[in-house]
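Heads up, one of the protein chains got dropped from this complex, but the rest are sitting where they should.
Up next is chain A:
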Amino acid sequence: MTEGNKTRREDQEEFAEARASLMKITLGPLIWALHFVCCYGVVAVTCAKGWDYGTVRAGLLIFSAGALGGIAVVGWAAWRQWDVSHTADPVNRLGRAEDRYHFLGHAAFLLSIISAIGVVFVTLPLVLIGGCQ
């Protein structure tokens, strides 16, 4: 076996369909959705049941920081998968396995940026509004 062949086989392994998932690109938005539902749900119950808003707000702000951290991890992994600095191909328009692999990384990376913006937006009312009025 030549070294070239070996590298190719490793490539095939790396880009194999079994390791890819369409769901992976939605990880960022899923974190956004979870964060959104928790913020809305917990605050709605807090206001309806008269729980202590200050404590809940502090908890949710920490949770928001955690959500942003989670999205950052997803985004970093996606950036590595896109690997644009290495391939120098931001478009991935060809139908090869590695193009599909880099493309999914690119899409996941862009979606994690949008998700991060979404989380920041949804956190703003927690920062700016001080109570249940």
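Criterion: a contact is a pair of C-beta atoms (placed from the backbone, for glycine too) under 8 Å apart; a residue touches a chain by one contact, two chains touch by 3 or more; residues count from 1.
The working rule: contacts and distances are computed from a predicted model.
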From "Glutamate transport system permease protein", "N-terminal of MaoC-like dehydratase domain-containing protein", "Sugar ABC transporter substrate-binding protein" or "cytochrome-c oxidase", the hidden chain's UniProt protein name
"cytochrome-c oxidase"
Extract the touching residues of chain A with respect to the undisplayed chain.
17, 20-22, 25-26, 29-30, 32-33, 36, 39-40, 43-45, 47-49, 91-95, 97, 99-100, 103-104, 106-107, 110-111, 114-115, 117-118, 121-122, 124-126, 128-129, 131-133
